[in-house]
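Our next item is subunit A:
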Amino acid sequence: MELINSILENTITQNVLNALVPLIFVLLYALVTLYMEMKLAAHMQDRVAYMHNGWHGTLQPFADMLKLLQKEDIIPSAANKILFVMAPYVVFVGTYASFAVLPFSSAYIGSSIDLGIFYLVAVSSLVVVGLLMSGWASNNKWSLFGSFRSAAQVISYEIPSVLAILAVVMIVGTMSLQGITEYQSGGIWNWLIFGGRLALWKKLLSIPFMIVLFIIYLVASMAEVNRTPFDLPEAESELVQGYNTEYSGMKFAIFYLAEYANLFIVSAVVVVLFFGGWSSPFGDFLNGPVWNAIWFITKGMLFVAINIWMRWTLPRIRVDQLMYVSWKVLTPFALFCVIVLGLLLVL
Partner candidate 1 sequence: MTPQEIHDIIKSQFGEIILEAKLENVPDPSIKIQPEKIKEVSLFLRDDERTQFDVLMCLSGVDYKGKLGVTYNLFSMTLKHKITVKVEAPTETPNIPSVESVWKTANWHEREAFDMYGIHFEGHPDLRRILMPYDWEGYPLRKDYETPEFYNGMRVPY
Partner candidate 2 sequence: MNETVHQEKISPTNGRSSTGKGLRTEEMVINMGPQHPSTHGVLRLEIVVDGEIIREVIPHLGYLHRCFEKHCEYMINYQQVVPYVDRLDYVASMNNEHAFVVAAERLLNIEIPERVHYIRIIMAELQRIASHLIAIGTFGIDMGAFTPFLHAFRDREKILDLFEMTCGARLLYNYMMIGGLSHDLPPQFIEKTKQFCVEFKQTLKEIDDLLNYNEIFIKRTANVGILPKDVAVNYACSGPMLRGSGVDWDLRRDDPYTLYDRFEWDVCIGKGENGTVGDVWNRHMVRQREMEQSVKIIEQAIVNIPEGDVKKAVPKRIRPVPGEIYSRTESPRGELGFYIVATDSLTPYRVKGRSPGFVNLSVINEISRGAMIADLVAIIGSTDIVLGEVDR
């Protein structure tokens, strides 16, 4: 008992346990989202999707995962083996590390650092390195195309999304995600999409700009996670499968997992930045550490669902249009909003 206690109280053990929580969450979440995506897509397309394994096919995601685990792991003979093997893990590490600063609840956050959002932006850029690695190492021209597109895309869209984040940080005055969430607690009216806790006239003036920033961030985040209409890096009909063309089995599964995890991260960031994070929309009602987690995950999943909805509705845009949207539409608008909000705050 003593031993167990001493192990549990050890900081290293605690950190490991702390870090395990998001991992479990990601795995469960991926299964749920896989199921949700398939079902949502199917119902939008006049079909029913999986129905056979379990009630309404609920066991299908497990079967899919088992299939991927059992598949032969092929490394192309002409591939750069070290980079090829490393790439999916680099991508996953970049994604997983972001979970460290996500405030799941008032009681749980992996690491409540002051530079939370800054860290998140920095770490999620690591994904690009992984994608470039995979495209290069595959020794496949289509993969290379995919990874170049992906690098160009993620870097371009980082700018409008960071500008949107900057506006929020300006209002709140902290980069800590926990801090941003706490700032918005106390009911729906305090959420940053409605201007947060600013004085009433400032609040009313800032609402349109916050909505624009929210849309900019939503679009940019969709582009950052490479989902339709911005799924150019893996554009199935153009680049076969993009950077992960040559991957199979578990390595492909890790790419897949990372994509889904990334989807949750950007949705969670939207929630934290604009929709009160874990805070309940009803002030103190339904509030508390557990309720906080439920609110956070529900809100996050809502945006995941919106992403899925977009994906199955819209066609894909072209590379030049992608750049156009980022540099000539989103970035100027975001800059304008940031300037206006800055003036508003100074007044």
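Keep in mind how these were chosen: all candidates are chains of the complex that A comes from, given by their letters.
Of note:
As a convention for this text, contacts are C-beta pairs under 8 Å (C-beta built on N, C-alpha and C of every residue); 3 or more make two chains touch, one makes a residue touch a chain; residues count from 1.
What you see is a predicted model; the values in this text were computed from it and never measured.
Looking at 1 or 2, the chain of this complex that touches subunit A is the one numbered 2. Chain contact summary for the complex, subunit A toward candidate 2: residues 41, 44-47, 141-142, 145, 228-229, 231-232, 235-240, 312-321.
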